[in-house]
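Report on the structure given below.
As you look at this complex, bear in mind that one protein chain is not there, while each of the others sits in place.
Every chain is named by a letter (A, B and C) in the order it is written, and numbering of its residues begins at 1.
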Amino acid sequence: MIYEPIDTTIEKLGEATIPSPAGYEYYTKDSAVVLYKAIFDNPEEVNDYHAAKPTFFEQAGPREKIYFDPQWVTAGIVTCGGLSPGINDVVRAVFMELHYRYKVERVLGFKYGYEGLTRKHGHKPILLTHEIVSDIHNDGGSILSSSRGGQDPAEIVDFLIENGIKILFTIGGDGTLKGTRAIHDEIKKRGKKISVIGIPKTIDNDINMIQKTFGFSTAFSKALEAIKCAHVEATGAPNGIGMVKLMGRHSGFITVNAALASKEVNFVLIPEQDFDLEGEGAFLPILKQRILKRKHALIIVAEGAGQKFFENNDMTDASGNKKLGDIGVFLKAKINEYFRKENIAINLKYIDPSYMIRSVPANAEDSVFCGFLAQNAVHAGMAGKTNMVVGIWNNVFTHVPIDVAVAKRKVLDPKASYLWRAVLSSTGQPNSMIARE
Amino acid sequence: MIYEPIDTTIEKLGEATIPSPAGYEYYTKDSAVVLYKAIFDNPEEVNDYHAAKPTFFEQAGPREKIYFDPQWVTAGIVTCGGLSPGINDVVRAVFMELHYRYKVERVLGFKYGYEGLTRKHGHKPILLTHEIVSDIHNDGGSILSSSRGGQDPAEIVDFLIENGIKILFTIGGDGTLKGTRAIHDEIKKRGKKISVIGIPKTIDNDINMIQKTFGFSTAFSKALEAIKCAHVEATGAPNGIGMVKLMGRHSGFITVNAALASKEVNFVLIPEQDFDLEGEGAFLPILKQRILKRKHALIIVAEGAGQKFFENNDMTDASGNKKLGDIGVFLKAKINEYFRKENIAINLKYIDPSYMIRSVPANAEDSVFCGFLAQNAVHAGMAGKTNMVVGIWNNVFTHVPIDVAVAKRKVLDPKASYLWRAVLSSTGQPNSMIARE
Amino acid sequence: MIYEPIDTTIEKLGEATIPSPAGYEYYTKDSAVVLYKAIFDNPEEVNDYHAAKPTFFEQAGPREKIYFDPQWVTAGIVTCGGLSPGINDVVRAVFMELHYRYKVERVLGFKYGYEGLTRKHGHKPILLTHEIVSDIHNDGGSILSSSRGGQDPAEIVDFLIENGIKILFTIGGDGTLKGTRAIHDEIKKRGKKISVIGIPKTIDNDINMIQKTFGFSTAFSKALEAIKCAHVEATGAPNGIGMVKLMGRHSGFITVNAALASKEVNFVLIPEQDFDLEGEGAFLPILKQRILKRKHALIIVAEGAGQKFFENNDMTDASGNKKLGDIGVFLKAKINEYFRKENIAINLKYIDPSYMIRSVPANAEDSVFCGFLAQNAVHAGMAGKTNMVVGIWNNVFTHVPIDVAVAKRKVLDPKASYLWRAVLSSTGQPNSMIARE
Partner (left out) sequence: MIYEPIDTTIEKLGEATIPSPAGYEYYTKDSAVVLYKAIFDNPEEVNDYHAAKPTFFEQAGPREKIYFDPQWVTAGIVTCGGLSPGINDVVRAVFMELHYRYKVERVLGFKYGYEGLTRKHGHKPILLTHEIVSDIHNDGGSILSSSRGGQDPAEIVDFLIENGIKILFTIGGDGTLKGTRAIHDEIKKRGKKISVIGIPKTIDNDINMIQKTFGFSTAFSKALEAIKCAHVEATGAPNGIGMVKLMGRHSGFITVNAALASKEVNFVLIPEQDFDLEGEGAFLPILKQRILKRKHALIIVAEGAGQKFFENNDMTDASGNKKLGDIGVFLKAKINEYFRKENIAINLKYIDPSYMIRSVPANAEDSVFCGFLAQNAVHAGMAGKTNMVVGIWNNVFTHVPIDVAVAKRKVLDPKASYLWRAVLSSTGQPNSMIARE
């Protein structure tokens, strides 16, 4: 594998010259970096690699000098797209860091996603206070509510200016970040000094060059409950089949981690690994063998798996994401049909727990993680960075240009991933379920 | 209201003459009773009532003299119908009481419901041991698995005789109890001395003359989690509507208790209370008012509610229960359609958590309760009672003839129930949602 | 057993003549009763009993006519004594029922127990609103905070009058109720028309003539977690002994129910059942046998058990309750000492989870139950009842004179209780652990 250096330069509004009022005992140097690549096939390769220009990310953290004078700053927060555990933790921590560390007095929460950043929907911004945000981390969802879909960047920038916003924090996924970039471009076009900082919210954990997104830990942990129930149902009836559909439009991270935690799953279907339904070596005949031999089976499927079965579908949702075919409902029908043809009475129980996963409060792991993401987003914004998203790489919080973050989706490579290797071990499913000619 | 005396006499296989080996310090007299009616509109009424023949239930409990000599007893356990929290607690406690208290050495577990009580499905009974049952109460489902639907009573009785069964414990709901009665009738026809004892498993809590069935407490407690998620979803999007379908084919007990525990619910729809969808005073216009006023709404609906909308449906499932129309999916479509017509953009999130509720382990309340039901079932069986089900009334464990238990469903009376009164208080929904002419 | 009729007459401030504004479709008659005794050794006894004057409780519920005109009512709520799950549910429901059903506009929350009902501690009452109480049921503890100990009734009545209180709701246990009675006596002495209504909060479930108190279900359910941990610790080391101390100053209800739910416990020690430590047949030698045979043991002990070992202790706490000797710490030392003498190396792990039990939010069972207790307390207060506490008997909500409720403690009778019988079955511990001469 050859690593092309990637441009990870972070855009700035100007020079940071104001001493930080944050009162920390130590600050992160603006020059500090974390290496993109820390693993090598052998020690010699290390030096070769570093002789070439290595890729690194700017480290996140509080800067000794900042760009914005806090007394002039009004900051805004908006939460977009689907719910994810931890949104309120992030909103709370952004407010707390701005308010208590940087003494920013005016932090506005915009309601209902990008809808709330325009005039036309009539949603009023909320002036956030300690009292409002103090306990919100105990609740799932978003106190700001959310919506899908973009709005006209020009209208948004008008609205930002109208509200005196100097730093806008956008909490959202791929679509939201693209929207954030569009807002940034419009700001830049107008020559305004407004920082836009993304905080990557995608329960699927599929953002490029970012090791982990918030909500993911909670999500696969919570998914376990549904899987346990499906296992109980599968073993509770003759020829019982439990099937659970989990989140993961482009990547199987939730599904794979949930399978590894559960240890009961027999089949894991993910977007990154193709499979056929019928024919020798395909999924349904293998499922049949399992049922005949063990009398029950447990399947988990990522929502983005098997999309080839919905080829003519080209609907998109309000966020501009391709509307997926419902692989859970599809498989349920196909499995029932197949076993009917095979004359085997089965009991298929299908669980779609998505809304019961994404709306719970963050677990402790995510809660801590959200705090750091939010604080680092504030540090970045106050330092005058813009058009970037806060990330983490090699366990160090980073600044990632939005261009890099949205360049492609992070996916799991079934040919090289130790995660997928472990799934095959744990489930006993074959390396491939492509039908043989 | 006039109380017709009900025949609550318990059938016996013969006189109980063998001293109980159970070693208890105190036993329940076979004559002991609990009054059916303990509440009166005024104190005078008490005496009037008792001057007439009052109805009472036989008290459950260990008897000093038993009918079966434990050394000749093989007992059997079978679990039928859908899963419910606590089945394994019951199986465990039946075994433990038989084994440790009565010294019954052979307890068979029949697999897959009534299927396992015939030869033709080829399911082998399991010889239960301390080791097998010791930890099963920590898991949901049934270690014996279950199935729906009856089998030929003659075949079953053949199989019972073949396996030397003297007492059969059937764990199931209305359909199962009717099956148990049919088995009893066949046994009686053949003049055999085999006891059949039902343990009422219905998550819906709808068995006649029985105050509470096991799994119900766990069910409405667990349902709360889905309701919380639906509430978060409802408040997390513009005009968000959360809707949860809960168990309750004939009665709204789970739905009502879950609503009272949640305190967030705006609309509760149950089988016992009719409602219309459109027209003045009907559900959808009232929902619209709520959305316009508060921008979000939370609905919970029992699966048996609104069945009038599926009038031509007369399918039945394998247990002989009428197949219900799916009111959740139906309402989801109707609500979306209605608001589309009204030109109001809504965000409806629908959750059907049934399989994630019925397959969890019993909570502590149910776990304790299951133990008593099971022990009392064993006491009854060893005492030679038959054709009965173990119940509870005025907090005392009772013996109830199967005829009484299956005579009708226990339902909630919206015109007189303090539960429904409290729901109206808690939700603020109108007393009636029938369309006015 | 002979039942002496008990005087259960409820004191009233005067005649209820005002039509209730509550808008319920059905009301509870003021004459309605529930029988105290519903179980009998044989059916004949029923008539004999009812020929004599039977004891019954007044039924709780909304009355068609009330005593107080809501527009003149200021109500007050105070929470006293130790924390218990569900206090906030009760506070919330008292407010909601007063506010939405009876249109009472002024409901004051007094802070820090009876301290907040006097001037001298300087705690200001809070004017409760929908917003303040709306979400409090999701949190443990009491938003009003609490304190132990009484205050001068005269000072309290002065303060009530000063604040214009017409109905005072006191949420507390035995000590609190005695305080409530003293307040009532002072009010009466002064000829004031102020109602005082108790809502029985005792996690121990030991209030006389009341079937169940709130928080109890949550408490024994939560106790299970500590017991599971103690079991894991016991089996995790050579000769491991796990011991858990649970709440129960006078009665073993929590301990017994937790043992029955757990099914792993080997020894249950409760206040109602005497035991010796050393000598033939006593606790320690029996524990030794268990350790030698099975290499681990699990003990749960109610805090009020074995108080004879602390005979010279006569301290009392601020609530006037006798200060108990710490039986957990005492047993820990005794067990370690005994095995040291016996030259057996053990690993004793002692868990005292009290603060982790009483401070959690109510479970779903308790949450529903708290709602009904609170609503019925409001109905009683508005109807002009006083010097009473809301209870439940034979599953019907009742009015109980404070005199009756505090006459003695409800305890479990080891000689007659089916609960204790089940504990002996479940643990295998001997009927008696009194040392034989």
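Everything that follows uses one rule, which is that contacts are C-beta pairs under 8 Å (C-beta built on N, C-alpha and C of every residue); 3 or more make two chains touch, one makes a residue touch a chain.
Quick caveat, the model's predicted, so the values are computed rather than measured.
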| item | value |
| --- | --- |
| Listed residues C:142, C:217 or C:425, member touching the removed chain | C:142 |
| Among A:15, A:41 or A:131, the residue in touch with the chain that has been omitted | A:41 |
| Contact residue for the chain not shown (choose from A:315, A:329 or A:368) | A:368 |
| Omitted-chain contact residue, chosen from C:12, C:65 or C:349 | C:349 |
| Residue ranges of subunit A at the interface with the undisplayed chain | 24-26, 29, 31-35, 38-43, 46-47, 50-51, 54, 56, 59, 61, 92, 96-97, 100-101, 137, 211, 217, 220-221, 224, 257-258, 260-261, 263, 363-365, 367-368, 371-372, 375, 394-397, 415-416, 418, 421-422, 425-426, 428, 431 |
| Contact set of subunit C toward the excluded chain (per top definition) | 83, 112, 115, 121, 123, 139-142, 145-147, 225-226, 228-230, 232-233, 235-238, 240, 349, 351-353, 355-356, 359-360 |
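As a convention for this text, only the chains that are shown with their structure count from here on.
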| item | value |
| --- | --- |
| Innermost chain, taking as reference the mean of every protein Cα atom displayed | B |
| Interchain centroid distance [CA atoms averaged], subunit A/subunit C, Å | 47 |
| Euclidean distance of C-alpha centroids - subunit A vs subunit B, Å | 42 |
| Intercentroid distance (Cα basis), subunit C paired with subunit B, Å | 29 |
| Residues of subunit B engaged with two or more neighbouring chains | none |
